[in-house]
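The following block contains the structure, expressed as structure tokens.
All protein chains but one are shown in place.
To keep things simple, chains are lettered A, B and C as they appear, and every chain counts its residues starting from 1.
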Amino acid sequence: MSAKPPHMKPVIVIGGGVAGITASLDLARAGTAVHLVEKGPALGGQVSALDKLYPTDHCAFCPLWTEVRNCMLNPLITVHTCAEINTITKTDGALKVVVDEHPRYIDENRCISCGRCVPACGVDAISTLGAHAYPPSYYIYREKCTLCGKCVDVCPTSAIDINRKAASSEILARDVIWATGFQDYDISPLEEYGYGTHPDIMSSLQFEEWTAESGLNRGTVVKKQDNKQPASIAFIQCAGARDLRLFPYCSAVCCMHALKQAQWVKRRNPQVQCVIFFTDMRAEGRHYYEYYLREIGGSSIELLRGRPGLIYPMPDEDGIAVKYENTITQSRQIRKFDMVVLNGALQPSLAKSKDSGYSPILDTEGLLSGISPTIKSCGFCREPMDVEASVVQASSAALRVHVGEEQ
Amino acid sequence: MEDNKQTRCFLCECYGEISDVVDLESIRKGLEHHPRIVSCEKVKSLCLEENIDELAKRIPLSPESRVLLGACSFLARGDAIITGLQKRGIDPKHIELVDLREGCAWIHRDDPASATKKAGDLINMGIAALVQRNYSEDLTIEPKQEVLVIGAGPAGISAAASLVKLGITVHLLDRAKTPGGLLNLIKKIAPETDGTPQHVEAFLYTVGNSPLVRYYPGSRISAVRGSAGDFTVEFTSGSDVKSINVGAVIIATGARVNLPGSLYRYKELKGVITGIELERSFKGPGMKVTSAVFIQCVGVRDADRPYCSAICCPVSLKQAIQLLEENPDAEVTILHRDIMCPGSVLEDYYRKAMEAGVRFVRYDQDTPPGILGAEQVEEIRVYDVITGRERRIDAELVVLSSPLIPHDDAARVAELFDLNRDIHGFYEVRSLMHPLETTKDGVLVCGSARWPVLARTAILQGEAAAMKAFALLNTDQLTATQISQFKERKFSLALVDRQACTGCGNCVAICPYDACSLEADQGAYKSTVSQMRCTGCGSCVSVCPNGSIQLPEQNALLIGEMLKAAFS
Amino acid sequence: MSLVEDARLKAKNALEEGLVDGVLALARVEDEPYPYVFEDAAETGMLELEPKWLLAKLAMNILRSSRQDYRLGIICRGCDERALNELSKRNQFDPARLHVIGLACSAEQARICLCTKPYPASIALGEKSEGFDPREDERARMFLSDDPGTRMQHWAAELSRCIKCYGCRNSCPICVCEPCKLEDDLWVRRGEIPADMVSYHLIRAFHLSDTCVACGGCTDACPVNIPLMLLQVAMRETLANNYGYEAGTDLERLSPVLSDLTIEPCPPLMEPGWLDSLKVNHET
Partner (left out) sequence: MTQEILLSDHAESTRHNAAPKVVVFACKWCALIGADAAGKNKVQLPVNFRVIPVECASRVEADAVIRAFSSGIDGVAVMGCHLGGCRYNNANHRAAKRLELLRPLLDTVGIDSRRLFTSFGTAHEHHQFADVIGEFYRRLQDLPPVQAWSRSNMNDYRRGDT
């Protein structure tokens, strides 16, 4: 009884984050061929953009890079990077999926990361893919590139070809799994949060990148305005979430994310004062509450219940004012902070597939509805959830696709 | 050092990235009359497709041939070269990659002379490693295409039904007489908005009618042996003792509801009941009340049980809505410290409860609500943290929402399977990308046995566990080196020199995977290693007093020789 | 009744009651003490207690080479008993076949051996006397002084006189490995006299880091009188401070170094400030 023959038609997994990777690996190990379509230049998704992960404080790349490598080396998985879904049309018993692959000017199989192209480029459009991306290669950002071609001559292995055109391939697939995850959302429309009015009012993902150990500041926490160390940081929870004007759902990950960020700020410089404005501190997952207790008890992170009414740059001095109601003293107070991190406005990112009779049905909250039988989806794009839940849902979606059954 | 290994050495210039700093020519000359090196060539580059083709042609496929590559680091392009050679039939274990770029040229650009000396030493270390390296012989077994699922709650039946769809024979073993676990105690499954009950019905039907499922109600496991792909499990079912042979085990034993003891005058005052008792009355005559109060976090999120049981809030919301359905103008209030309804489905459910008229009052852990009444509960006094005033709510019913806690026999089952348990008593699983796998390959945990979850999550976890078990067994040749989930090949498997072993048991005590065990052998004890369980971490080697246990791929002699070659 | 007569009586009774098939103790033959297995109750008249003679390894070998049901009694001091506990923890013999007759050492003997616990768990002969802290011995004070320079000076001078006779290893009750790493050219270069100070002595010392019962066997056996037992003092103190563990005192508890930090924590590693050993300055 040899290994089961791979099912005749492949499965398309859209999104190369933790959910997409897990679904692809499970399908491949079960014997189904997979096309993993990732719009970015490398696999890893949002988790690879994080610095540390809760509740174990692992570095984000640590649990991820071996899974990414397994994906790249698995013979049954074809990875398409810089690729997006054009259309999905239902044909007799199968799905015709057109995948648009944006031109990747540097061929990652020929780039030896020597870095000679970076000084040659006048507009600073070339850089590595990130500290721990796999496979390691340089990447030309199309939006900045002026196609001047200076880099082409200096590349020793002629890996750069700026005339590469976008290509689109057509795949006959048995089924599609949406694992597109989430992306940051610009909540400047909600003026009370003051996003955009001060360089030090930023979203939690921007704060994560700004203070990442593998980032520019190498883990030190400094103000964007003047690169000096802040005296106090405010973490505003449910900023844009649980809010009928924008995202009615709770984004599920941001309470613990704020705790993690605050704890790492305290661990790196204990004298910075961290305050978390929260509605419900949702630390209900596995070992989450112990993480909450360790942080609150241990390193004096202050928890203030309630959503701030108004956040605005201080008129006369530098710093940011946060107006909120202190439920203990029943009084309105204004408190000055050097940095404000807005947590919660995470939008499910959906492949912008043109209307082809098969585009995913969204529920009222812009999420891939789990009810529609045909669409198999997992991870944040279906329901806001953390890494462990996304990975479990990805395996479940992989199972349902493998046995060819409605969700 | 007289064995017949033939080592071919290739030094990569990397288009000048290495050769500009390191004088590869002097190293190449130094190696020409080295006793262990057959040939040494300097090439412009090694990692492009055309270079790998060229390279593969120059390496004979004979078992004695060894390859020494002086190029970049494994994480840079080394990985691509080795996988490229592997695709062309060269065994990666016969290749030694020496990092001359990230490990030498790029970090010592301002001192080429010392960089060249260091490169020579690194090459010598590579040669020493190649010469001393042995190979652990792989163990291949035919995995049993059967899985044991323990526990027939929502997680267990979902795992069983999923395995049936995957064509795997399932032994569904349950302590209770009837399947369904905690679901038997409840009328509606929270939150009823997303089709969970239909799934449970479908799975129960599949489990009940599929020929692939062997269901053993009312049975108890007595012994477990073996490892991934080949477990032998003995259990007593009713009167007779059975023994089955399975490839993987899914533990879905669930959890039990904790009783609040004497908190909030439970058992002392009429009208103070737990959520389970309320559920029983919903299944039975129903419960018509004019005023009811739910109290959350009873006997949990406190010093003794510092964890959040996650399901009590959604369950209380469901019961509150049911009370209002039975009596629309009843007054139902939930006293809570945080409403744990993350995500979209549960947040909708929270809003649905508010629209149904449920009131929410937030209290603080330090000022818990007080229950007033002589024999029958009459009134609740609670300090409302939001308004800062004490509230008085008259209530004829108080429902204490208590957490799920591990079963009493969780310790016994953990003992049988050598599983670790976290400080609360739930089975410890690996983190983040492998949330259902335990440190014992082939043993998976899902449902509330791992952490309190709602039925809908238990079902998802059951399916995921089934898929992971299938991924392990979906081959007719399971090799010991291929079992590791987080990489495609184990680095090595420990090997014991039984003649030298004194039976001291250090390896047995330290092994993080319980792969070592002591066997009596003519009166003395000798250590043996279960190759399936061994992950090749080497902990045993570092505590063995006379080095009788070794990792062949990185034995003590190899490290000793590398140390000597380091600054030769 | 003197200590020796009490010991002879206990040995005789044990033999007569058939509690044991033989009693291992010292016997004085032509005024020379020899370890001797008394199997005949009448011979117990020759039993002696002095001088101090480590019988643990001997007892192990006797049990190994005798028939399965042979039960051995032993007049054993505190260090012997601890050594026997360690050996049975390392599965070298079956402790059930051993009947221990505990002999407490005198304060002077403790003074000579620099022994902190000169009495066994159950004392049958003699009274418990005060242990002696090795750091008080003036010769030891130089080897364990606070100034690293003096320590290095003394250790280098002493260890340079080592003739690599392996006496310390052979007399140590815990060292039972054949082949032993110290004879392997990879670890200790063969043919070098004196033995390489670092590789021979430190490897031997570290192998006994969590099993040394401070019996002083190595110091007694060393022909050039190097106080080898002092190498273990600092490690034994670290084990006592970090884990409250002393080798040989508990038949069940394995060495804490083999277990997980979540099972047996190690305080210096668990301090929140501890990131790596550079951030924490070990001012020794």
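The working rule: a residue touches a chain if its C-beta (ideal position, glycine included) is under 8 Å from a C-beta of that chain, and two chains touch if they have at least 3 such contacts.
What you see is a predicted model, and the numbers here were worked out from it, not measured in a lab.
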Which shown chains does the hidden chain touch? A, B, C
Contact residue for the chain not shown (choose from B:C12, B:A76, B:A152 or B:A190): B:A76
Among A:K39, A:R69 or A:H132, the residue in touch with the chain that has been omitted: A:H132
Even though one chain is not shown, chain A touches it at residues 56-59, 61-62, 113, 115, 128, 131-132, 136, 213-214, 218-219
Which residue numbers on chain B touch the omitted chain? 1, 30, 33-35, 73-76, 99, 101-103, 106-111, 114-115, 117-118, 121-122, 124-125, 128, 439, 486, 491-492, 510, 512-513, 535-539, 541-543, 551, 554, 556, 559-560, 562-568
Contacts from chain C to the absent chain lie at residues 143-144, 148-149, 151-153, 155-157, 159-161, 181, 186-187, 189, 192, 194, 196-199, 201-203, 205-207, 209-210, 230-231, 233-235, 237-239, 242, 256-262, 266, 268-269, 275-279, 281-282, 284
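What we mean here is this: only the chains that are shown with their structure count from here on.
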Stepping chain to touching chain, what's the minimum from chain A to chain B? 1
By CA centroids, point me to the most central chain in this structure. B
Which chain has its C-alpha centroid farthest away from the centroid of chain B? C
Using mean CA coordinates as chain centres, what's the gap between chain B and chain C in Å? 43
Could you give the separation in Å between the centres of chain A and chain C, each centre being the mean of its C-alpha atoms? 60
Among the residues of chain B, which ones contact at least 2 other chains? none
Check: chain C positions touching at least 2 other chains come out as none
Touching chain C in the complex, chain B uses residues 500, 502-506, 509-510, 512, 518, 523, 525, 543, 545-547, 556-557, 560
Quick check on the complex: what are the chain A residues that touch chain B? 1-4, 18, 22, 25-26, 29-31, 53, 56, 58, 63-64, 66-67, 69-70, 73, 109-110, 112-114, 134-136, 156-157, 242, 248-250, 252, 280-290, 293, 305, 327-328, 330, 363, 365, 367, 370-371, 383-385, 387-389, 391-396, 398-400, 402-403, 405
Considering the complex alone, what residue numbers of chain C touch chain B? 64, 89-92, 176-181, 184, 186-187, 207, 254-255, 257-260
